[in-house]
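Since the structure comes first, as structure tokens, the remarks are kept for the end.
A single protein chain has been removed from this complex, and every other one stays in its place.
Naming follows writing order (A and B), and every chain is counted from residue 1.
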Amino acid sequence: MKPTFRQSMQWLHTWAGVVLGAVLMAVFWSGTLLVFDREIDRWMAPMTRLPVIETSTPLDPMIRPFIATAVEVGASSITVALPYEREPTLRVSFRDVSGLARYNLDPGTGRILPDPETAAATDFLYRFHYSMHIRFANVGIWLVGLAGMALLALCVSGIAIHRKILADFFTFRPSKNQRRAILDLHNAAGVLGLPFNVVITLSGMIIFYAEYFPSAVRSLYPNAASYYSEIFDSHSRPKSHVPADAISVDTVRHAAQKIWNGDRIQYLVINHPGDAAASMRVVRATDNIVLLQGDTAFFDAATGALLYHRAKPEPVKRAQGFIAGLHFAQFQHWTLRWLYFVLGLSGCVMIATGYVYWVDKRRKRHEQQGLSGVRLVEGLAVGSTTGLIIATLAFFVANRLLPLGTTFLGYERAALEGWAFYFAWIVTFAHAWLRPRRAWIEQCWWIAAFAVAAVLLNGITTGDHLVRSLTHRHLWAIAGMDLLLLAGAMVAALAAGKLQRRAVAPPASSARGRPPSDGIE
Amino acid sequence: MDHALHLLALTVVLYLGFATLALSQVRNWRLVIAASPPSPVMKIVLRAIGIVLLMLAIPLALWLDGPSFGSLMWGTAISVAACAVTATLSWCPHWLRPLARAIRAANMSQIVWRLNE
Partner (left out) sequence: MRALLATMVRIVVSVGGGYAATSGIVSALAVVLFRCGLTRSEAVVLASMLGFGVYLGLLLWGIAAPRLWRFALGLALLAGGGFAVAWLMHGGVVWIG
């Protein structure tokens, strides 16, 4: 197609970036936020902002009523997720006639907390991240997978076309003309962040290895179901049909912690509640390991006798578990979590500066030739960067503004928050296409406004303003979110100010009388 | 807090490694100090030292945080350290002057030693 390898790599880098940049931005931005998924959940579900209880607190009295209810509705299992620092509530769920019944309990008092009515980060942003909320025929997962492959191809092609990659390794010249500075920033974010970008992308796709390569499964197994039942080997004990009421979560917890050296339990599943043959599948927390799925064991639900201890995974599956685990980052290592956040942001900067550079470079040529390509891509660029941030902030603001119990046109509150996200996002695209000259500046101001509004609304509607949240340990997640929102607002306002000044007074041209490359206006 | 201190230790070692590599390049050297840049032999020595420091950070990371977390810490900290060196060269290159002077001293003492032979 192109005469040389380098030229074809240049073509690939440009077009993969332009076409899939918006999707990449969406995935990388949501991924960066999801590093603090449970903290965002706390912020969006204020009733769950509880102090963490002592691990020795008995949970049976709180869980017993649910076992009775589950038996009544004929549920075959109950899932109990135990509280810890990042999730201070006791969560109970089981299937009843109308679907999945979920309850959040205050583990200190056993009180059932009001339904948060929000999809928050661990549901809405999470599904957005790996599937863009497109569920039809798994198209969303495939789109994100394609974007992932595109990012890897972009990294390789980016290295291939970077002429003086070692000579320019530490180069960043912000005082040079704007276009050069943008390119320097793009290169710096891309090259210096390369290990993270490649590993996080590849690991994300490896999580879904079975969905992306069903041919591997099908070549050795008759169907996916038989494959999954083999790798998630379960111990199942059939129902005895003798009713019994002796289930004790505390007994089983105690037994589990004995074999696991006192390590925390993440969650347990009670099988056949109310039956004499009830058993519990208990999963160890992964606080101190990277592996995604913790050690699993099966116990008798009444006596706590160990029935089956799932074998340690074999080497390749352990490697896959490690790779998946390093992506999910659910471990208890705050330094690493912050590093992920910072590198995630740098990945967003890489994608955004790539767009900006492309648009800036071709803007003049396209205007002269009357082509609309740049306008289209610039709209895409603005919408998928500042627009996406505005949409996220609209999601947070809607969460604080909508009272509990709100419904509209048959949509429940959680769905309405999602609509706020998408509606705001569409508006930012429209804004970008209609007002190209001012779009960046105006959207930066909107980011600042929405972010400050979110912080203020949190203070007003929950009373957990910064003074309170900084002084109460269990509210540090809220303080962190508020502080990051304010920091983001500051950066956005500074950026808007700077862009505005450039638009009004273009900088003097650099050497040799080249026309000034203006600020993005 | 522990882990933050581990990160600091890692970053210091990695920063020194990248700074040494950066100073082995003439363009970066000139940003930092006016004196003459290292000789070609010294450049190779500096690059070797830089790479060795980056590699030494691996066992340090593994020792501080264990094999799984340690490898992730190293893999993320190298980006941070490289960025820090880039930022230093962009905004406050004079911070690297002490390192440049130490390199000059080593360079000169090498020449003096060779001349005396």
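To be clear about the criterion, a residue touches a chain if its C-beta (ideal position, glycine included) is under 8 Å from a C-beta of that chain, and two chains touch if they have at least 3 such contacts.
Note that this is a predicted model, so its numbers are computed, not measured.
**Q** Tell me the shown chains the invisible chain touches, ordered by label.
**A** Hidden chain, whole complex, touched shown chains: A.
**Q** Quick one: say which of A:Leu220, A:Leu409 or A:Val504 touches the chain that got left out.
**A** Selected residue, touching the omitted chain: A:Leu220.
**Q** If I consider the whole complex, including the chain that's not displayed, which of A:Val73, A:Leu100 or A:Leu146 touches that chain?
**A** A:Leu146
**Q** Which listed residue, A:Arg111, A:Lys317 or A:Arg437, touches the chain dropped from view?
**A** In the complete complex, the chain left out is touched by residue A:Lys317.
**Q** In the complete complex, the non-displayed chain touches which residues of subunit A?
**A** 1-3, 5, 8-9, 11-12, 146, 149, 152-153, 156-157, 202, 205-206, 209-210, 212-222, 227, 230-231, 314-317, 319-320, 323
Note that in this section only the chains that are shown with their structure count from here on.
**Q** Over in the complex, which subunit B residues touch subunit A? Could you list them?
**A** Its residues touching subunit A are 3-4, 6-7, 18, 21-22, 25, 27-28, 65, 68-69, 72-73, 75-80, 82-83, 85-87, 89-90.
**Q** Provide the residue numbers of subunit A that touch subunit B in the complex, in ascending order.
**A** Contact set of subunit A toward subunit B: 167, 169-174, 188, 192-196, 199, 289-291, 322, 326, 331, 333-336, 339-340, 342-343, 346.
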